[in-house]
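Of the protein chains in this complex, all but one are displayed in their positions.
As written, the chain order gives the labels A, B and C, with residue 1 at the start of each chain.
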Amino acid sequence: MEKSVERYNYRSNITIDWCPGCGNFGIVSAVTQALTDMKMDPKDVVAVSGIGCSGKTPHYLNIAGAHTLHGRSIPYAVGVKLANPNLNVLVMGGDGDLLSIGAGHLVAEGRRNSGIVVLLYNNAVYGLTKGQAAPTMPLNEKVKSIPRPNILDKINPVALAMTSGYSFVARGFSSEIKQLSMLIERAMKHKGSAIIEILQPCPTYNDVNTLDWFRKRVYKLEDDKTWNPVVNDKSEEEEKFNKGYNLSLKWGDKIPIGIFYENNTVPSFPERLSKIVPDYIKYPPSDQDVSDKDGYTIVDPIKTFIEKEIE
Amino acid sequence: MEKSVERYNYRSNITIDWCPGCGNFGIVSAVTQALTDMKMDPKDVVAVSGIGCSGKTPHYLNIAGAHTLHGRSIPYAVGVKLANPNLNVLVMGGDGDLLSIGAGHLVAEGRRNSGIVVLLYNNAVYGLTKGQAAPTMPLNEKVKSIPRPNILDKINPVALAMTSGYSFVARGFSSEIKQLSMLIERAMKHKGSAIIEILQPCPTYNDVNTLDWFRKRVYKLEDDKTWNPVVNDKSEEEEKFNKGYNLSLKWGDKIPIGIFYENNTVPSFPERLSKIVPDYIKYPPSDQDVSDKDGYTIVDPIKTFIEKEIE
Amino acid sequence: MQETDINLLVGGPQGGGIDSAANMVSMAFSLAGYNIYGIREYHSNIKGRHSYIHFRIMHKRPRSLKYPVDIMVALDPDTLFEHMFDVSSNAKIIYDTSFDKFELKNARMITSDTMESIRNELKSRNLTLDVHGILDYFRSVGAVPIAMPFDKLINDYVPEGPATRYYNTLGAGTTLAILGLDIEHANEGIKYAFRKKPSVVDSNLRVIKAAYDYVDKSEIKPEQLKFYPVIPRILLTGNDAVAIGKLMGGLRFQTYYPITPASDESTLLENHEDIKFLENETKNLKKGGLVVVQCEDELSAVNMANGGALTGARSATATSGPGFSLMAEGISFAGMTEIPLVVTLYQRGGPSTGLPTRNGQSDLLFALNTGHGEFPKMVISSGDMEECVYDAMKSLNYAQKYQMPVIHMIDKTLANTMDLVPEIDVKRVRIEKYRDNNNHENYKRYDLNTDDGVSPYGVFGKDVFWMTGDEHNELGHVTEDTSLRDKMMEKRMRKLITADREIPMEDRAILYGNENADITYITWGSQKSLLLDAIDELKKDGISANLLYLRMFAPFPSEYVGEVLKKSNLIIDVESNMTAQAAKIIRMNTGIEVKSSILKYNGRHMTIDEVIKSTKRIMGKELEMVVLENGS
Partner (left out) sequence: MQETDINLLVGGPQGGGIDSAANMVSMAFSLAGYNIYGIREYHSNIKGRHSYIHFRIMHKRPRSLKYPVDIMVALDPDTLFEHMFDVSSNAKIIYDTSFDKFELKNARMITSDTMESIRNELKSRNLTLDVHGILDYFRSVGAVPIAMPFDKLINDYVPEGPATRYYNTLGAGTTLAILGLDIEHANEGIKYAFRKKPSVVDSNLRVIKAAYDYVDKSEIKPEQLKFYPVIPRILLTGNDAVAIGKLMGGLRFQTYYPITPASDESTLLENHEDIKFLENETKNLKKGGLVVVQCEDELSAVNMANGGALTGARSATATSGPGFSLMAEGISFAGMTEIPLVVTLYQRGGPSTGLPTRNGQSDLLFALNTGHGEFPKMVISSGDMEECVYDAMKSLNYAQKYQMPVIHMIDKTLANTMDLVPEIDVKRVRIEKYRDNNNHENYKRYDLNTDDGVSPYGVFGKDVFWMTGDEHNELGHVTEDTSLRDKMMEKRMRKLITADREIPMEDRAILYGNENADITYITWGSQKSLLLDAIDELKKDGISANLLYLRMFAPFPSEYVGEVLKKSNLIIDVESNMTAQAAKIIRMNTGIEVKSSILKYNGRHMTIDEVIKSTKRIMGKELEMVVLENGS
């Protein structure tokens, strides 16, 4: 994160093929804004996505991009991050991607805390497969793309992320670009794993949670100057966690956006690994020489696995 | 659940091959106790397990048993339950099974609320694969089967289940057989999906959370006569949920066991389906005739899919 | 007079109503007594990218599509560019006057790669890089561009707008008018296409009127179309046909996770959980609805379907490649524990996410060998609408009879084919149930005392028994005993021998045409009907061909296939994949190497013209393998 660039265009020149009015446009703007503000070297940021409308995002950014498999963006991102902990890794995933088929990985990442930043695009539907209910759609809700009211209940992404152990948890809104870019920047600067639920209108399929619907409801947590969700000392943990969690359950006429919880006392996985794996940060797996100048192994199998030798 | 039997031996005659002192023995006792108390017709209860030491349980019970795949016990159980909602379906899964490889299904089942009962055997290790850390083992804990302190953090099963939407959430202890059998009975009588985390010593691999360790710490929630975690009206929901959730975070010198939360106001999936699928409870998928006396279909394809016909 | 044979292409932006246009055209023609056959091509995109329907309209039932087309309707300028090579001399090209000013470089939704080849093509012909250029090109080959003022016309008849919403109806309506269809048929087509959105029917009818009035007043001379009496038929896609077959076949529990091109089947079923029954003699039967569950992923879908089957419910799931990959473990479990599971596998362009909305037949070897370890499974494949219906029924039967997973393969082309199917025969396939257990006292789920390998099937709710994916004894308890292991392996595999013996050859492999032909085609899936048409065509050129059509890959009809091929002369394998998978399977089972092949893996449907041309190249020994390239 030390390298930095001036005046770089973080948007690629690929035509965006999202529907007109899609909230994803705002997300792209917020991401490029954050990268611009941070003067991020494009080689140092990797965008990892799954499959869905959301999954197309990396192609629209002029940074390294991996558009992977439905539900598996987190494992890919963690692979990149742990093999090269010096990279900034952003996950861009749909609510179906991360909370349905990928929910197991989302939960597991809380325990790992690898230091990735997860952007969860919440449009309450499966966009790319034509509008089926996503796990963020409440029971009995009826949007235009489903033939009858939703028979499954919703999961609360902020509450789930907190319960799973993410050490930075926030919610943004795709039309509040300035706040969202601030949230992304904060998340990227946070050492452990961060997640930002992003409320995102899908005008094509979701005619309930529309742009206006959100506009009327969202309010910013940071507008309350007494709101301080940051834990820098274990003693504050329980209280701030409970506050953030209980707040996350609020949904209805007023929807809070902003940071719900940030805990700086939980070591990240790279920090944990550094204690075991020699020179992990200096020479991570991505950056090692594995052969000598003649091309032969540099590992001493006997010394490494010493107890196995006879004589 | 109407049929009932007197004096039935719910233990099968299969030799149990768990290690001496394993907490699983207590779980089997509690299950058979509950079934005995409920005079359950053995044909009406199905035990579904994944793979692990825990996964062997169904063979030791004299009720219908499906010993399925690692991590997939919940999908199997839901398949059985939704194809025949008149059955009582018990899931018996390890903490690795349900919280690691199966975590996605565990979370999804909260949204579905099919009416299954999940018994989560928490021994903090992967028993059958020789003692690796399970997702319930805290960060930095060192049990005898792992070579270095645990590098992953733990997930809290009660908190996760509540966040996911289970409408009955409890914790038991394998040596508190009477309470555990009561919890199982209560869970089985509950309409929505229920989960019981069961603290279970694994003397072979886990030398931290031993029988004594638990004995010293557990206390019963119901011993506090003011404790009432049952929601029968939506208005109580928020407060009781918050109480139960915050309590679930307590872990250490005192570990609460008992019911954390029961919400009777969430319709179960079979109840939701009954509104859409004709005669769902009376003639569920398991119990329909699909052909006439000559063996031909009884479905009228044209009338069913009417809009597809021309002329 | 030559038989009517119209090839039509309607193109426009994804989300721009191509589907409704297709439905409307199909219905209108069918009311005029015609048959239609159409295939949809579209991007993996919700709105904006190029999408089209390729149709063929004949009185006798068409079974294939053909390039070049006789009429093309361009609902956007992109269509003109994308299909520059797809029109015949004489073709009529209907487009909006306003496109005139459009420059190629502004066609944002044409992908850069395609853009580049169009640009090169126009440049090499010294044409301008805009609609003028492309129209010049069309004129140069003899085609007739017909410009219509889309917005003005629509605004005149539907002033409330927005006009863009009616481009599809205007384009389709104009086509019908030009082709000489009665406006009443067109109107009925509208009512059908918008049957679920009654509020828009009226305005669309007005647009039809606009189209007919316009053609009437213009210099265009409508065709003289002959009308035929109408016989009852159903307009089906492959997705529909499988759904209907499954329900008729007794399916009562379907699980799925959304995926193209499979989920249309599940969505259709989900909308018909309220089954309508035939009236005769079913009065006293236990009749209920269908349960369809949208799962959290495909791991859940396959295993939940397995769970449902344990109660005796006929259970199935449907998916395509990526989801199928996730089902391997659950299929192996079904094989081991002898669960009647049906998986409908809709193939799309692979590998990985691949071409998610395009055609492919590249999952055959995977399906055949899917899941770790050795266990019996059946793999069957359908090639036309009727097969989709009846094979879906048979799949459920096979699963029940032989207590094993049955993989029913459909390709995307077939799934998205629109075909008018004569009435469905409810007595064609008898429903066969699992072998019932009548020993509830001492029930052994895996009774070894069985000649055919099939043990009675007890179900949860009626019997107490055990089952496990571990090797097990007759009671379903875990065992590691060596001799019991051998017996159980042999019992399970024996069921495949039983199936091989019992299932009639016409359900497994069929030789269409004359035994002693010059050419023997081999194929499976959606190319079936195309090759049948091709054989007819070739006959006109004095070439005799027959078709060895494969419907079942496991158990494979080795002997029959071997016998047919031993007698064949030039054998040509036709598949929508790169590695000629069916040919490999044939060699594995018979030793016979099929040397010539016509393959296509660009994701688009095969057309009869390219197949015939390639056949002739192979006959002329110009090439052994031809890769087909048609399609945009």
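Keep in mind that, in the parts below, contacts are C-beta pairs under 8 Å (C-beta built on N, C-alpha and C of every residue); 3 or more make two chains touch, one makes a residue touch a chain.
This one's a predicted model, so the numbers in the text were calculated from it and none came from an experiment.
Colleague: Who does the absent chain touch among those shown?
Modeller: The undisplayed chain, in the complete complex, is in contact with A, B, C.
Colleague: Per the definition of touch given earlier, which of C:64, C:239, C:468 or C:596 contacts the omitted chain?
Modeller: In the full complex, the listed residue that touches the missing chain is C:468.
Colleague: Which listed residue, C:130, C:329 or C:384, touches the chain dropped from view?
Modeller: In the full complex, the listed residue that touches the missing chain is C:329.
Colleague: So one chain is hidden, and I want to know which residue out of A:22, A:35 or A:77 touches that hidden chain in the complete assembly.
Modeller: In the full complex, the listed residue that touches the missing chain is A:77.
Colleague: Extract the touching residues of chain B with respect to the undisplayed chain.
Modeller: 14-15, 17-20, 51, 53, 69-71, 96, 100-101, 103, 126-130, 132-133, 135, 147, 152, 204
Colleague: Hey, which chain C residues sit against the chain that's not shown?
Modeller: For chain C, the residues touching the absent chain are 43-44, 111-114, 117, 299, 320-322, 324-326, 328-329, 332-333, 335-337, 349-356, 358, 360, 362-363, 365-366, 368-375, 468-471, 473, 477-486, 489, 493, 577-579, 584-585, 587-589, 591-593, 601-604, 627, 629, 631-632.
Colleague: Can you list, in ascending order, the chain A residues touching the missing chain?
Modeller: 14, 42-44, 46, 48, 51, 56, 58-59, 62-69, 71-72, 74-80, 82-84, 86-87, 104-105, 107-108, 273, 276-280, 282-311
Here is the rule we use: only the chains that are shown with their structure count from here on.
Colleague: If you tally the C-beta contacts for B-C and for A-C, which one comes out higher?
Modeller: B-C
Colleague: Where centres are the averaged C-alpha coordinates, which chain has the largest centre distance to chain C?
Modeller: It is B.
Colleague: How far is the middle of chain A from the middle of chain B, if each middle is the mean of its Cα atoms, in Å?
Modeller: Centre-to-centre distance between chain A and chain B: 31 Å.
Colleague: Where the centres are mean C-alpha positions, what is the separation of chain B from chain C, in Å?
Modeller: 41
Colleague: Could you state the distance in Å from the CA-based centre of chain A to that of chain C?
Modeller: Inter-chain centre distance comes to 38 Å.
Colleague: Give me the residues of chain B that touch two or more other chains.
Modeller: 104-105, 107-108, 273, 276 - these are the residues of chain B that touch more than one other chain.
Colleague: Provide the list of chain C residues touching at least two other chains, using ranges where the numbers run on.
Modeller: Only 296-297 qualify.
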